[in-house]
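Supplied in structure tokens, the structure appears directly below.
Note that one protein chain is taken out, while the other chains of the complex remain in position.
Chain lettering (A, B, C and D) follows the sequence in which the chains are written, and residue indices restart at 1 in each chain.
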Amino acid sequence: MADPILELKDVCRFFGGVRAVDGVSFCVSKGQIKSIIGPNGAGKTTLFNVIAGNMKPTKGNIRLQNRNVTMLPDYKMASLGVTRTFQTIKIFSNMTVLENVMIARHPRSRAGFFSAAFRFPWMRREETSLIRESRKYLEFFDLLGKADHPAHTLPFKEQRLLEFARALANEPVILLADEPAAGLNTRETKDIAALIKRIRDTGVTVLLVEHDMSLVMDISDEILVLDFGKKIAEGTPEHIRKNDEVIAVYLGRRAEGA
Amino acid sequence: MMKRNIYIPYAVFLMIVLLAPMFVKNPYYLGVLVQVGIFSLVTMGLSLLMGYAGQISLGHAAFFGMGAYASAILTGTCHWSPWLAMGAGMLITACVAWFVGTPSLKLKGHYLAMATLGFGLIVNIFFLAEVDLTGGPSGYTFARIPHITFIKWTIKSETSSYYFVWGILLVILLLTLHIIHSRVGRALRSIHADEEAARAMGVNTAQYKVGIFILSGIYASLAGSLYAHYIRFVAPDPFGLMESVLLVTMVIVGGMGSIWGAIAGAALLIILPEALRFFQDYNILIYGAILLFIMLFLPGGIFGGSQMLWLLIRKIPGRRQEAKDG
Amino acid sequence: MLRIQNIRSFYGNLLVLKNLSLHINEGEIVTLIGANGSGKSTLLKSIMGLLPPRQGLIVFQDKDITHLRTEKIVRLGIALVPEGRHIFAPLSVQDNLLLGSYSRYSFRNKSEVMADFDRIFDLFPHLVKKRKQLAGTLSGGEQQMLAIGRALMSRPRILLLDEPSMGLAPIIVEDIFAKITKLRSEEKTTILLVEQNAEMALDISDRGYVLETGKIVFQGPREDLLENAEIKRAYLGK
Amino acid sequence: MGSIYALAALGFNIIYNATGIINFAQGEFVMLGAMLMAYFAAVLKLPLLLAFIVVVLLVACVGLILERGCIHPLKNPSILVLVMITIAASILLKGVTMFIAGKEVHGMEYFSGENTVVDMGGAKVPTQTFWILGVLGVVVCGLVIFFNLTLAGKAMRACAFDRTAASLMGIPTKRMVMFSFFLSAAIGGMAGAVIVPISMADYQSGAMFGIKGFGAAVFGGLGNNFGAVSAGLILGILEALTAGYLSSHYKDALPLAVLLLVLFVKPSGLFGSEAAGRLKKF
Partner (left out) sequence: EKKEEKKEPIKIGAIFSITGGASWLGEPERNTMVMYVEKINKAGGVLGRPIELIVEDTEGNETKTVNATKKLITKDNVIAIVGPSRSGSTMAIIDIPGEYKVPLISCAAAESIAVPVRKYVFKTPQKDSDAALRILEHLKKKGVKKIAIMSEASGFGDQGRLQLKKYAPEYGIAVVADDTYGPKDTDMTPQLTKIKATEAQAVVNWSIVPAQSIIPKNMKQLGMTIPLYQSHGFGNPKYAEACGEAGEGIIFPAGRLLACDTLPDDHPQKKVLMNYKKEYEERFKDSVSTFGGHAYDALFIIVEAIKKAGVVDKDKIRDEIEKTKGFIGTGGIFNYSPEDHTGLQKDAFEMLTIKNGKFVVLQD
């Protein structure tokens, strides 16, 4: 496979007796949209947590751009370009929309306690450029008009968008999106699909977990199927759609027809 | 937080502070104001920790005490210059804060409250037990704590103490405002809102939490040193658990999430008991009732409450926002 | 069976439901669709007494329930599966289900309640193995099943479902919709379904309502909704 | 001594379990129980059992009033505001007690006669200790059964975790909260009533019971009654050991230090399950 951005080898994560992720290996290559699907409780979110450094893998090896990142904590992973959106939206409700995006630029700025307290000129310049760049991302998602609103007053869909804006502002190498279309209707889901494609076109690799098959089949370059923490299939959407095992445990008859 | 000019309220406040002694001449009142200044310093730090980073500390009186005792012992027993002692106090406090904060701040909620509370009690017991060093329960009586000298003025009278303490407070206030409205302030608030998400954005939350814990400890230590040189006597009592609770109460009553609230809270809870002296025995009742009243009817604290009042007066909630949008 | 007349509900000063009226007949499955933030969840909260409307009337089986407390409403036989599941994370799966029966539990019908466990586990065999597990450690889909099961434990006459398919695997969504049909046919439960997955929801329902910014803008039998061009474009993504 | 902490800790747990609130007025309940018991038994000379029952009921009513007056009226309070309210309430309770009962210390005889002791392998144990342990045992068993085996107990826990969802189950949430205050105040009152012969009390004793009880509750893993009791006892024993063998100066500090170390190693308390700990909101 050409140019693997992210490589997992035999990654496991157990909770006591529960084998949430059990020996999963795969690669994501640059500029791809790769989806992970699987029944509820298959371990998708757990896998995301492990990749993002939020949980340590019980076993296995993770490489990002040919660098071993297995045991790095989440904030380090974020500064290395692994960014995520959450299954349940996690915006910073005590801040404005703009500040939410500015936080995402955190690893790309450097003012500390001392320099902040004394407002050195360079720090002020940094702040100004931070605001400028952040507004750029808001513009990309059509949120600029609400830049100064408290983030929690945004409607659900715009909060989702804000999560994406924030993730992109982090200048990720790879974006992990956990069920971005959950709770959106069919129309809105289409918007999200278009958005993810746009994000991919800016050069960001996307790893997606989603239960909405219209979205997954539409935009994925490759799909990985998990069941009980194990990989049961991997391949192109056409390939997966026809896989009997996947139909049996996950897709059901209806999807086959669709 | 809206992008507002932080300097206008600051300038107004500065004027009030500078002019206050023109109207308040009685040394007793001035003395009370000095104490307001000293406690504001502590609550400012605590407000950074609680209101901004969302971490509670029920042990802050310990840092306050460490500053006070460091000043007392280093000037009294070791004959250091007060300034040097003050610096050393802050340094010691910072180290202790780091040592305690690193494991404590991994805890959450009530567990963190308990850990800091326990720490506070241990420090207080240390003050009580190490009689040879601290003078034990009777207080530090080995030597009289000297007055502090600033350039060539000896800070002795109430007026000079007032300007000295509030001068320091104003400087620190400005620095604090700067910190709040900066990358660091944002990182702290993100931790408050959602630690996991903050880490996912690349914020090293552990480091920031400990950092702010140390900083607020340093504020408290500095305040403690000022206290020691002002009262000129230290004993373990004013640095115990009840004082920690009082400090937290000040921050909450004042209104969390605002440095101004911290100052307002300190002012209220220092001045209130003095004002209630008139009621003698009843003051404990009235004090409790007032606290209860504030918490019941102004859950946002005085500062939150006054903001609400302001909006009510203007009758149009959120107008400012609309104006910005337009 | 359930009649809602001209209700107006507010969050603080924010008017969310603007003179909304709808009704559900006994034994029906009715679907409510609408964009994000149109007030669907708010409507369900208003019915349940979690956010009593300031004006208007809610009548359930000829009884005015507009200002009853939530507990009382539940006892009358209305159950809600809330958006975001709201399961009791620190309790076990079994205890969650048991609490579902709180409103009708007593010493006398203990065995009846126990029998209902089996009914629920029949419906969601997936949960059987997890009986003793803490509910908070279930996966999203498992939690959704638990939430539905829990609501059913009160043997409601009418079940309100707020986006039951959210976050579930297609095969389970299919399953849940099948179960909903079955509930109606076998237990004669009336159902009000709020869904984003409009097409599938309408497929199993008798009638539907479309909600836009707090007002009903369209209503009618399933076929009418499925064929309306406007609805097709906005909600069915065709 | 440890059993007193254990009883105080249990009171914390009950309210915590039902409401997610840490009630800092819990110590005042103990104090009230002690003061009232001293009054009824030593001054009015009521029969012990009668006095005990009256005391427990009275304190429970104070708990109820506290809930009605201070907690109930709040619409959507944050946890911190609730904590502050309970602190303010405890100041008020203290003040009222001071006015009614004065500032003196009150005490009374042991339940089974003045200064009776039992010789246990050389160590002399005051009989009152057995009373305390007995009450503790009964209360613990009662609570364990209540919270883990009865529907009402589970409903109470459900209330604490998610009040909206609980009301959707038909659980009368407001009554549950009221009841939890009633119950924890009653237990606080019991604790006070049985310990007053040993420790005596005045209007200020509440804080000490409060702190130690809170410590034990956290130490044992908040909400875990078994943990609270064990932690309370451990704390008491550690204190006695430190005072007896190491340094009486540090007898309060050392157990605390141990407590802290345990927390650092096991952030959800000695007996708190980590998974459950994470699921609780604070």
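Observations on the structure shown:
Just so we're on the same page, a residue touches a chain if its C-beta (ideal position, glycine included) is under 8 Å from a C-beta of that chain, and two chains touch if they have at least 3 such contacts.
All values derive from a computational prediction rather than experimental measurement.
Within the full complex, the chain left out of the display is in contact with B, D. Counting over the whole complex, chain B has residues 26-29, 31-32, 35, 128-129, 131, 136-139, 141, 144, 227, 231-235, 237-238, 273-274, 277, 280-281, 283-284 touching the chain that is not drawn. In the full complex, chain D contacts the hidden chain through residues 1, 4, 98, 103-105, 107, 109, 114-115, 117, 124, 126, 195, 198-200, 202, 204-205, 207-208, 239-245, 248-249, 251-252.
The rule is simple: only the chains that are shown with their structure count from here on.
A straight line joining the Cα centres of chain B and chain D is 31 Å long.
The distance from the centre of chain C to the centre of chain D, with each centre set as the mean of the Cα atoms, comes to 41 Å. In whole angstrom, the spacing between the mean C-alpha positions of chain B and chain C is 50. Shared interface positions of chain D, defined as residues touching 2 or more other chains, are 275. Listed for chain A are residues 15, each touching two or more other chains. Viewed as a contact network, the protein chains form a single closed ring in which every chain touches exactly two others.
Under the contact rule defined at the top, the touching pairs of chains are A-B, A-C, B-D, C-D.
By the touch criterion stated above, chain B contacts chain D in their complex at residues 56, 103-104, 106-111, 113-115, 117-119, 121-122, 125-126, 128-129, 241-242, 245, 248-249, 252-253, 256, 281, 284-285, 287-289, 291-292, 295-296, 299. Listing the residues of chain A that touch chain C in their complex gives 15, 18, 37-42, 45, 87-88, 155-157, 179, 182-190, 211, 213-214, 249-255. Chain D meets chain C in the complex at residues 151, 154-155, 157-158, 161-162, 164-173, 223, 275-276, 278-280.
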